[in-house]
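One chain of protein is taken out of this complex; the other chains stay put.
Our next item is subunit A:
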Amino acid sequence: MKKFSFLLLFCLFSGSAALAQKMVSGVIKDQAGEPLPGATVSVQGTNKGTAANADGAFEISVNGATDVLEFSFVGYATKTITVGNQTTINVELEEDANALDEVVVVGYGTQKKSDITGAVTSVSAKTLEERPQVNIGQALQGTMPGVNISVNSNTASGASNGINIRGRRSISGGSDPLIVLDGVIYSGSLSDVNINDIQNLEVLKDASASAIYGARGANGVILITTKKGTKGGKPQLNFSTYYGVDVPYAQPDMMDAETFYRRKVERYGADFLTDTEKDVYASGQYADWVDLAVRNGSRVEHNLSVAGGTEVMNYFVSGNFQNVKGVAVNDDFSRASFRANLEINITDWLKLGTNNTLSLTDRSGISASFTDAFYMNPLTRAYNEDGTLTKLPWPEDVGFGNPLENTLYDNSDKTSSFFTNNYLLVDFPFLKGLSYRLNTGYTIRDSKEQTYRGRNSQRGFEANGFATEDVADTRDWLIENVVSYNRSFGKHNIFATALYSAQQRTDESVYIRGNGFPNDVRSFYQFNDAEVLVSNAGYSKQSNESQMLRLNYNYDSKYLLTITGRRDGYSAFGADTKYGLFPSVALGWNISDEAFLQNNRILNQLKLRLSYGQNGNQAISPYRTLASLTKEDYIDGSGNNLIGYRPGGLGNGSLGWETTTSLNLGIDFGLLNSRISGSLDIYSTRTTDLLLSKSIPGINGSTSIIQNIGETKGNGFELALNTRNIVGKEFTWSSQIAFSRNLNQIVNVGLTDDDGNFIDDVGSRWFVGHPISVNYGYVIDGIWQTDEVDGVNLNDYAVKQAGDVKYRDVNGDQRIDEKDRVVIGSLQPDFTLGFNNNFAYKGFSLDLFFYWLEGVTKRSELITTNDFNLRRKIYNVNYWSPTNPTNDFPENADRSTNPLSGGWYEDASFFRLKNVTLSYKIPQNLVDKLRLRRLEVYVNGQNLFTKTKWSGIDPEASDQTDRPFARTYLGGIRLGI
């Protein structure tokens, strides 16, 4: 350490003195001659830089003729020009989706991408524009290696996504990455963020990059920066709108009514059927429940923004409206959002900024119960003769309500959120390079959901009207003090950052439920007349306190070093374990800047990165170290309530954070003048002190307790490859590949055998050497055939007779018992691949995006013997019979043909044409005549083609009895003034 300090000091003092300054100005344009507002200009070897205004104009001070100016802009190749004698430098930047030298946000500051030592990946506004989606998550799927996004359900809000970075490492904690919006750790919902407002989005993947977020960064960090106006730019107005339709596809092959009838008669005889079933069958008016619950969806979006600035301020304001009708009847989503970003230069050393967004979302309406609809007996009645929904579609079996009943409920579900980020930036005039930033964030999120079940529904009828109201509000504040010192001394560049931050979030909720109303007239506004009223109030608060130090040092931008340390405190941890310290170190080497690679014709860019460090995951919610009592009321002899409380669980006062230690080796490269460029990262992680809800014997009055036990490890490989395959005057073709392979596995779950070896926690389904989530159970090897059962005691095989399922005797002891349960297939993909192709010809641009996920096995929920004696329908299975000796599915018989509830598993890998966009830029002379700046029309298609062996609604869907997935056909227009 001491040696290192000396080295550092030596480096610092060897810097040379400053020379006389002069001003250079000019205009930055693209190949088409359009100005590039926001393009950055910097003086190489310093941290001095500025941005072009709305007309593409810039002005920058340089030290002398030998200074080299670097011009860069997201999506364009960086250009360097030696100043020489020029005072005016006009630059034309070439489009290049693979630029390696833009300035990127790294958390508590920005850095040139070439100076970064960590694994950082980013997406630009342009990519997002090609993917017209309601939710950011869906738009990002497959675009960045290592960023895994799963679309779990096709809801109107598009919000049913799982996001994880480099896989799931925590067993009980979430794997959601930390989201930082305009520098503020954001506790709101991604649904509230307008995609059109995003300037760029960066993901910090390795320990070096995310260690600055300490105990909160173990799952990676997503940094979202919203658009800003440019200083001195003319106001620019952008308007865009689209309309699209969603057409559901891929209905699973469930038993149709005819088949269902036949199967039931086959099993029980025709007399067994109830009158309703017989009547419906005779009438031929079958109920196709899923079909009744589904519709063609639609989506519309309007977005308007204005950006600009003067010498002392810049602004960006926008308004956005979205209205989506999902493919499930009654699944509606609308959102209006407004943004105002403003930055004021009070003096040349003092800047004040504010970023504000207001978002109003409406999810009113409840869709049908798809689980009920999928399994519902088709020989039943959905409608009464007067066209109203039946309360009991099958009067003889009143256990089955109408699956469409939810659509009758009066439901209002609205959320409003306001997020404000205000900051003060001081560049201390007395000490060059020293700056201070006071950053604050405040989030308000209020939601209210009201539901009334009237007498037209079964539930409402029985309760004489049933109303609920759920009100929740969140308040979250954050204060950060960031001090930075950013200065170059000759070839020594130092960038030091120190942080103190405090954040507190309070959640409060009130719930009211009432029933027994005089009538339905006032819907959910009649609690005062309820016969029965139940209510509850909730409260939760969590606090974080953090300190962070980061030192970036580079020599000549060739040799890079980053050291960080963060200390975090979190209120939910135990009294003695509230604080944790998270260090990291990273090295980088820009090899291509070395003399031996200068002007190399093949390899124009090469950089090595190596990082090692620790992150935490505060995987528990507040109050989990405490054992609160569970309410368990009794009654006295007069029917009055007697309040009761009993032990509800076991508290553990010594809980702490989970620690992920990771090592990352990365290479950034550019070949053939960056015709081919990309990054390759390999990494390994080890997560220790996992917070596990460990299964314990129920003797303890609880079947689980949370402990810091257990360990997972993982490794992976990521490749981002950008190629410009054809670069012609009029035709270009470029591709982007994002390949990820991530393998995580459990190392131990806190259990050992007598010899000290780690063993599985079968009760919790955690298996050493396997990923965290697994399929586990008995393997079905087909069906016992008539000629196989002679001389076999089927009782030993847990079944009765030919036609029953044949469980695999895994351990070969000629007996089926729980020892024969095994892990089946894998829920962790072998790899995912996003493959984007862009073809441009004159004003036309065609974007084709493919997504491939390989190597996942899932249990089919629709192929099941759990048919409730054919009171429910299932998948259209091929039943065994003596004359149909299949191995597909057991006999259609009134006995337990699958007593151990084995499952049928299928390959859920898929290859999908996820997104196609064809856009046309109206020629500039025409646009000029219309007095516009820009005019573009486009059509877009989503999920147009999927190749999979999966038989359910969609291989991605987390629940197979859910609304179908859809193809989206969409057309839109973008114009600028």
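Here, contacts are C-beta pairs under 8 Å (C-beta built on N, C-alpha and C of every residue); 3 or more make two chains touch, one makes a residue touch a chain; residues count from 1.
Keep this in mind: contacts and distances are computed from a predicted model.
Peer 1: Out of "Starch-binding protein", "High-affinity branched-chain amino acid ABC transporter permease LivM", "Nitrile hydratase subunit beta" or "ATP phosphoribosyltransferase regulatory subunit", which one is the UniProt protein name for the chain not included here?
Peer 2: UniProt lists the chain that is not shown as "Starch-binding protein".
Peer 1: Out of A:T259, A:T354 or A:S543, which residue would touch the omitted chain in the full complex?
Peer 2: A:S543
Peer 1: Which residue, A:G162, A:G319, A:P395 or A:G825, contacts the hidden chain when the whole complex is considered?
Peer 2: Considering the complete complex, A:P395 is the one touching the chain left out.
Peer 1: Looking at the full complex, which residue from A:D30, A:E301, A:D761 or A:E906 touches the chain that isn't shown here?
Peer 2: The missing chain is touched by A:D761.
Peer 1: Have a look at A:H302, A:K491, A:K578 or A:R967 and name the one touching the chain we're not showing.
Peer 2: Of all options in A:H302, A:K491, A:K578 or A:R967, contact with the hidden chain holds for A:K578.
Peer 1: Would you write out the residues of subunit A that touch the absent chain, in ascending order?
Peer 2: So the residues of subunit A touching the missing chain come out as 12-13, 15, 274-276, 392, 395-396, 398-399, 431-434, 436, 458, 462, 464, 481, 483, 485, 489, 496, 498-500, 502, 504, 515-516, 531-532, 534, 537-541, 543, 545, 547, 549, 569-572, 578, 622-623, 625-637, 639-647, 650-653, 694-703, 705, 751, 761-763, 795, 798-800, 817-818, 866, 868-869, 896, 899-901.
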